[in-house]
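One protein chain is absent from this view; the other protein chains keep their places.
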Amino acid sequence: MSAPVRPPRPAAPPLARRPVPVIFERGAPGRVGYSLPQSDVPDVPLDAIIPAAQRRLRPAALPEVSELDVVRHYTALSHRNYSIDEGFYPLGSCTMKYNPKINEDVARQPGIARLHPYQPEELAQGALQLLWELEHDLAEISGMDRVTFQPAAGAHGEMTALLMIRRYFEDRGERRTTVVVPDSAHGTNPASAAIAGFQVIEVKSDRRGNIDLEALRAVLTPEVAALMLTNPNTLGLFEEQIREVARAVHNVGAQLYLDGANFNAILGITRPGDQGFDVMHFNLHKTFTTPHGGGGPGAGAVGVRAHLVPYLPVPTIERDGQRFVLDYDRPKSIGKVRAFYGNFGNLVRAYTYIRSMGAAGLREAAEMAVLNANYMLRRLRDHYDLPYDRVCKHEFVLSGRRQRDRHHVTTKDMAKRLLDYGFHSPTIYFPLIVEEAIMIEPTETESLQTLDAFIDAMTAIAQEAETNPEIVRSAPHETPVTRLDDVTAARKPILRWRP
Amino acid sequence: MKYIPATPAEREHMLRVTGVRAVDDLFADIPREVRLRGPLDLPPAMSDPELLAHARRLAGRNTDCDQLACFLGAGAYDHFIPSTVPHLALKPEFLTAYTPYQAEIMQGELQAIFEYQSLMCELTAMDVANASMYDGASATGEAASMAADLTKRPRILVSTAVHPEYRQVLRTFTSHLRLTVEDLPAPAGITDPAAAERAMADDVAALIIQSPNFFGCLEHGEALARVAHDRGALLVVAIAEPISLGLVRAPGEYGADIVTGEGQALGNALNFGGPYLGMIATRDAFVRRLPGRLVGRTVDTEGRPGYVLTLQTREQHIRRARATSNICTNESLNALVAAVYLSTLGRAGVQHVAELNARKAHYARGRIAALRGYQLAFAAPTFNEFVVRCPLPPEEINRRLLEHRILGGLPLGRFYPELADCWLVCVTETRTRDEIDRLVGYLETLG
Partner (left out) sequence: MYPKELRYSTEHEWVRLEGGRARVGITKFAADRLSDVVYVELPKVGSEVAFMQPFGVVESVKAVSDLYAPLSGKVVEINQALVEKPEVINTDPYGAAWMIIVEPRDLKELAQLLDAGAYMALVGERPS
């Protein structure tokens, strides 16, 4: 029996381990942290502006803090956070690659960040040109004919696309009621299908981790509006029979939808449009480096082939000679899915990234994302179960079954133990078809040294599961808090501060 | 390529360990027929200095609100953003984090969102708020499905004084779900409670209003709440200008059941329309039907306070096709911006900024209405926007004002053909008396 491996002491300062009072508990009555001018217009009693009956009964009980109180508070909170800028973030299906700093500088320029959405088009020609160029870039990268930027996130894009598909069939006088998703799909796929008014049929995966072609053919009827497929799928595997899948879907007149969450694996190598997809969403906050902001904002652009173009949400961006215009006059459009034009700030970042990379750079990103993943897979496969033994794309899925069955150490335990080693954990318990799933996506922006350090940690934890399982089961030990009681949190929810 | 660190030697090493000869072998599972034969047809890559110069050229083709005196609102507001906001909310520790799935190392984000939820509750006077939605329009669409589900009723009444784009989105979100959306006219610039009562019926799920509404006018919230509640319907209040809540009656104070809104005004840059901040808040009783993420407070194994994502069974990753919504990625960073903004302004500052908006807009409204040929379209009290009927087409007025570096209000004909001579003017705290007087002066010379 070998000695348990001790993780290195974390670099985080001890301050990060002290609880931070909520902002409402800071400050003192009467303290202020703002600076605004006094009114410069003639004084009028408030009653003459807004009658008392329409004014607030009680002022909002907001914090009363100084500017330094605010600075200390949020700085303290920032020390209790894990980010890409701090370390490796191998969250499968999330593509947590480096977010270039130049993207931020470009997006925060006054001539970009201070544009009003309703200002006249002639005063926003640079912004519209950027969107027009980005649309053409993404169409080229994906093999789609047009792209809309309206959706704020991937799931929003899914809904947008499904509503377009619905409208397309209505236009053709066809009533199609169901959407097919594989059992490895992201939860957003069935949820989006449901809110777009479709019934959901699930199809199983085959032994190689592809969608089961026979099972798919069995459910493909004229009732089916679309198959939503992720490719490479959530197992990190390319759908080898994609052409047969596309043919089967199109044979019953249905649409083939790509969930583009895993686009990073195929940039410049193969295009969804060439694979037979009719429509797709991009996660610009994954593949195209816009920062995830702790949960959002994202940007979920949707690309379509020509037959779906009439149904795009309004407005589209058109070029009229040297001038760029917003086109709202699209009678077959599904309408609007949000106000204004999309998450413009993120679109600027994605544009900047594509201009930095160029065609060769994007292809190299995909190649290195895939090489990194296969390297890690090779080095970890002896320590964990590997449910699908194939060349992977940008990510791969291991299983903690062995550790659970032999040592009563779960995937959750090992994920928590990774935090002690200074890493964010991979995506766990997803896809649902793999027991004790551990889904690892390194991305192309991580160095060999980082990959090796993570591999060493994973190897050490597999060993700890054998030799010192208790330290894994009770992990994490080195974090600002230990495991949190999420059962009580759900039974007796405390969702806001009260004095 | 500076974003890809692997050196040629490292690549060789990795290929050797992986047991393949070349990177191409790793793509052998992709059918040859669907592989690209040549490089993508994209503009050439640029170095950083070239890219910054290129971006500056593009930005130079825009004229932004630093170069113009902005009297344009209509759902996106030019407010002062304190320096704390970019310096704190955009710290890389927040900016480059993912959704806080590993709570033990994400206490900062989780606590910040918990505080944001609390601040939203205080501002709207509601019980519970979620961690954010995409924007005000889509949040209002989600509120309609939420109300239909809670009441099991199929009709939605929406005031035409709700932002026209919100109403378009509402229809996109509901048209295929056997929900009918019916417009309630607002001929006097506000939703008439008597007309609402006539339209109300036992199969109506929700009455949706906005206050201050799209015309800037304050609605009779209490009366409209009574109309809805008398027939068992919910009152949904959309707030497009949350700065108003420093001064005007909060929806929770007049009986709103669901409050949605656009939080852009709370410290978020104009950004040509996004990313913005969808707000949604409701009563405790409806929390399990709320869409999106929620952060709750709990304790760790040693009894220390901590925060977790909670009530997740509502969400798509667990309930899948039966989730309350399909939302996953939200607008957390914009919520953090709002939290820093509201904390910085604090109790007094939020009242101060709201009063400044109301006073300046009131002054501008009085001065413009006194001009020959101009008159107020609606008599109801307004917050920081108001509608004036103009002697010239508002589009023409805007063109002339631009010559004086003034960004005029929104011509309403675009959304309301019957109001083609109407102009929606916005005056926030960032406008000075001098700018208002200049605007009035130019209008006078236009005749």
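By written order: A and B. Residues from 1 in each chain.
Just so it is clear, a contact is a pair of C-beta atoms (placed from the backbone, for glycine too) under 8 Å apart; a residue touches a chain by one contact, two chains touch by 3 or more.
Values in this document were obtained by computation on a predicted structure and should not be read as measured data.
The chain omitted from view is touched by exactly one of B:H13, B:R283, B:R319 or B:R433, namely B:R319.
Interface note: of A:L57, A:A218, A:A306 or A:V487, the residue touching the hidden chain in the full complex is A:V487. Across the interface with the omitted chain, subunit B contributes residues 288, 312-313, 318-319, 322.
Seen from subunit A, the chain kept out of the figure touches residues 486-487, 490-491.
The rule is simple: only the chains that are shown with their structure count from here on.
With centres taken as mean Cα positions, subunit B sits 20 Å from subunit A.
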